[in-house]
Structure formats: structure tokens, C-alpha cells
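Take a look at this one; I'll ask things after.
Only a part of the assembly is drawn; its chains keep their places, and the rest are absent.
A, B and C are the chain letters, set down in written order, and residue numbers restart from 1 in every chain.
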């Protein structure tokens, strides 16, 4: 009885053989379809399925909450959250504060613009008003072309607002992840938008964020690699993006 | 522009649940704020400068910064010291209470000071102590005068509780944002949410006007 | 009953009472007159410690108000005060106005306090108004209730600060009548008023104040008919 009480109190790490899996608290901002979004009150999306699979592999349960972006970050810093997973781009600046898992998604940057706008390549973004989602790969890609904190870049809190700004003519183009762009195009066929990609955008990767020095990082790295090998990753990928993943590039980046 | 009513119907159960939480946290905020506010008001009216000081600082900080920042600091800095895992609803109620307490304190102070000085003098001249005079004569009269601005503060809180969506407290605005995120559409969720807020605040305003009228006819007894 | 010695009172740099000494005997009725701003209200408020005293001594029934050890709330129960603007408690009925202090300060039983209050109300001619609220009373009725309220504490002295100045002329009489009865019953009273008829009829002494000093005091007839000081003469010529 004493031993049970100690386990229940969460004082000890749960061993590999324990029936009760330890529950990890996960924060996300669920406005980044198809990676994470609210589906009638439930957080769902690619990230959610992948994280559930990885947690299973590593022997944990996860409690995913739609905390919002700021709250997720603060939660990680204060140690209230164990994991942040919200299509978070891995950058050197961020590595100073957080640990990241191996990359789990290669983000191809895409430009979305209204029909009739004169954009053929990334360079054409210069001199145009550009919308991005604050703190995403799209922002970093656009800033690499136009310049950091350039006043022609507008940073929106959510993808929904960013696309609304494009619709209302607030900005002439938005720069975002290909998956997000295609999802928007698909669910708003009459929006009258065009998309292009450009190799000039350097590849960016998403990673799972942990508090600095987190003990879970190596376990999840291992779990992710297992999922890459055993085909589970490809399965989840196909479910959400309806195509085969480029496993070679991802594995390379994961080294 | 087409308006997709299916989005509204899909999310209506969540909007209604969120509305309940919005009302609940605002009510809790105003009630706790009432108690804290009374204490702060009495503290701020102390004749001793050093007793007044902390109350003044409190009021200035909570009235001088955006509620959003207060909520973030409370939820991620202060609540985790006492509670693990911290609950965004608890943090939201604490934030709204502490914030409204600063405003309610000023409402109380104005209410108490609006009571004619002669009332305190009459009470004291009958031999009542300061505390007795406050309790038996001043506060019962002040209560009537503070009810309208308190109703107002409740309405303010109702609207400001929408910032709870940033902490992911599942109130009305949270579900509005969730719906907006799911369909990447702004109009349907936000207009619906706006209408619900409007219904809430207008019903409250009419209730308040009714209470105010009742109070003022009571005065003419 | 009341002994005031070298009383001084300032508001900031404004010396309002400069040097007031006066003794009032039990059952005496003293009327205070003087121009606006001369310090009449301040003087009478000092007797009840509604103003802090800056110098001198005030003794009420042998207790020194300026002594830190004196329980001021206790002294106040001995000193009834009636204000120009009545200051009834608007959220209480007339009966509750009168019983509030006896119940809460004296610890009297509610039934007993109410019985006494009804007797007092009858005395001021308002027995039928017990359950009315102040709002519904005329000015003269309000002031009579205020007098009853003060009397309910069984004070040894009653202070009146212009009790009839806020009243319509037709209501002045009813309030003065109550005060006259009180005087006849032997109450010690200090009354600030502009009602010279009242002063003449029931005043044992009239004090003329000006600019923070007592300029002159005498029996009413003597003071009104043969004032000694220039300032008294000037004042009386305006108001009589």
C-alpha cells in the first residue's frame, strides 16, 4: 500500500513495466490546420496523431491541451508543460531556450497570393505587403528574402487571421507552410488564390519542443526514429497529406 | 459574402457551454472582487499614509497594465506555485478577481465618499464608534449607490473574460477561436460570438436599469 | 455643566476660534448669535468633539474632552446634537432612526428602545409617523424627529446649530415650540439661531460672537435693547 501511494503521488518515475503510464502535459495552438486544429471541440491533426504514436512507442500517455501559442511557451518555460507540439520551427535562437526533438517534418515554404497579383518567384515578394503567421517557418522564410522585422511584413497571431487578411486585401501575399496553404486552398475553393513554391527558400524543419534539459527528449528522438523505420510515420503522413513522404530527406535531417 | 450557417450550428453546443463558463467566471470574478475591493477601499481611505501606500500601489498596477499581461503572469508565474497542474479557469477567475478588485475598490470609495458628511457626524454625535457608524449608517447607504457601477463592472468583466481564450480557458471566445481555426473562417464564429456577448450584456443592462429604478423609488419611500 | 476655557481652533492657517471661555450652568439655555463665519458652528461642534480642539479645555459634566483618557463616545452620549440639515438616516424608518443608537450604543433591548422612541415621538407630535421614512416628511417634521433622536440617548446637554434655518417659514414655529418645551422641562441647551423671538422668550443668556471671539454676552433683553459694543450694535441693526 505504501509503495502504491508513492507511485500515485507521482514521486517516482514510472518504470518500464508499470501498468500506469505517466501522463505528459502537452500544449499546442490549434489553429494551424492540418497540423493541429479544433475538430468540434477535439484537438486533432497530423501533429496529434504523430505525437500519440511516438508517446505510445516511448511508453507515455499524452494530455494534449489547446493552450494557445504564448501559453504553450510560458508553460514550457515554467515546466508546467512537458511538451510543446505546434508545428514549431527549429531555429538556433530557439535552441538557446528549448530542446528540440529530431526534425519530424520538412516544411516546404509556399507563397499564396490572390489571382492577378504579379508574383512568379520568391524575389517578387520584395516591395509587396506580405502576411505571415507569427513565429512560423513562413515568417523566417519571408524575412530571409525581405529582411527581419521589415515593415512590409505583417505578423498574424493565427493562420485564420492571416488568410482573412489576404482575402480582405490587407496583404498581397502570404508565406506559409505548404500543407497549411494547400489545406486552405482545398477548403476554400472559391477564394480565388494561387500558390507557388520556390527553391530559394531554405528548407526548415519542425520539431517537438521540450524544456531545456528535458529527460524526455532522447526517448522521443528514439521513438520518432522507430516510427520512421517501421512505416507508421508514412501511414500518418498519407492520412493527412494524401501523398508519400520524402523519407530520405527526413532521415538525413534526423541524423 | 456567403454565411455558412452549418458552422454556427456545428459549434452551437460549444458556444453555449462556453457562454455558461463566461458567465460563471465573470460572476466569480465580480463576487471575489467585491470582497477584496471593499478591503482595498477601506485601506485606501485610511488616514495613515503608510497604510494607504500598498493599496495605492495595488490599484495602480492592476489598473495600469493590460489585463492580458496580468493573466499571463498569474497563470504561468503565480498559480503554478500553489497548484499543479494549474487550471486555466482557476487562473482566469483569480486574474479577473484581482483586476476587478482594483476597479471595485474605487467604486466603493466613490460610493462611501458620496454619502453626505452629515451622516457620519450625526452617527458619531449619537455616540457611535467609527466602525459602528460605517456599518450601520454609511455602508447601507453606499451599497445602493454602488450597485449601478458594480453592474457595469460585471458587464466589463463579461467582455474581458474573453481574454481567457489566451490561457485556453474554454469560455465563449475560446470556442469562437476554435471554430475559426477549424474552418479558417472569421465571420461565422466571430459574429455569432459577438451576438451572444451582446445578448448577455444587453440583458444585464436592462436588469441593471430595472434594479436602478427600483432602488430610486425605494429612496422615495 | 459645561466649562470652556481658552478654547482655540484653527483650520490650517485660518484661526476660527481665537480664545473662547464660557460656563453653562445646568438647566441654562444659552443662545449664540453672530455674523456668518464668526465661528458659531465651529464652537458648538467643538463641544461635541466633531472638530479637533487645538488649545484650551472643554469640560462636559466634569469630564475633560481634551484629555486623551476620556472616552469620547461615552461623552457624546451625554451631548445631543441637532444639525441645520437634520441628517436623518434616510435608509431607516423614523422609529429606527430613533432606536438605532440606543440599541447599538447603549445596548438597550429593541422592545424597550421602541417603546421609549414612541413616547418621544408623541412628545414632538409625530406619533403617527413611526413607520414612515424621512423622505416623506416635511422639513419641520424631520427636524422634530432629529430632536427626538438626540433625546433618545438621554443627553444631559442639547446643542442646536441653526435648527430652523433650512426650514420654510411656516414650519419654523413647530420646531421652536418643541425646543421651548424642552427648555421648560429643564434641559441644558446651547442654541445657535437667528430667531431673536426665541432668544428673547426662552434664552437665559445670549452670546454674541464675532471673528472667533465672544464679544458680548448678557440677558436677552439687555443685549438686544442695550448692546454695549459697536459690532453688536451693527449686527443687531441688520437682523432685528
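Methods note: contacts are C-beta pairs under 8 Å (C-beta built on N, C-alpha and C of every residue); 3 or more make two chains touch, one makes a residue touch a chain.
Note that the structure is predicted; figures quoted are calculated from it, not measured.
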Composition of the entire complex, counting every copy that the file contains: A x1, B x2, C x2
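Note that only the chains that are shown with their structure count from here on.
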From chain A, the most remote chain by mean C-alpha position: C
Averaged-CA centre spacing for the pair chain C and chain A, given as whole angstrom: 81
Distance between chain centroids, defined by C-alpha means - chain A, chain B (Å): 37
Of all residues in chain A, the ones touching two or more other chains: none
Residues of chain C touching at least two other chains: none
Contact set on chain B toward chain C in their complex: 116, 118-119, 121-129, 132, 136-137, 140-141, 144, 219-221
Chain B partner contacts - residues on chain C that touch it in the complex: 48, 50, 73-74, 76-77, 79-81, 83, 85, 87-91, 100-101, 104-106, 133, 135-136, 146, 149-150, 153
Complex interface listing, chain A residues touching chain B: 25, 30-33, 37-41, 65-68, 70-71, 74-75, 77-80, 158-161, 163-164, 183-184, 187-188
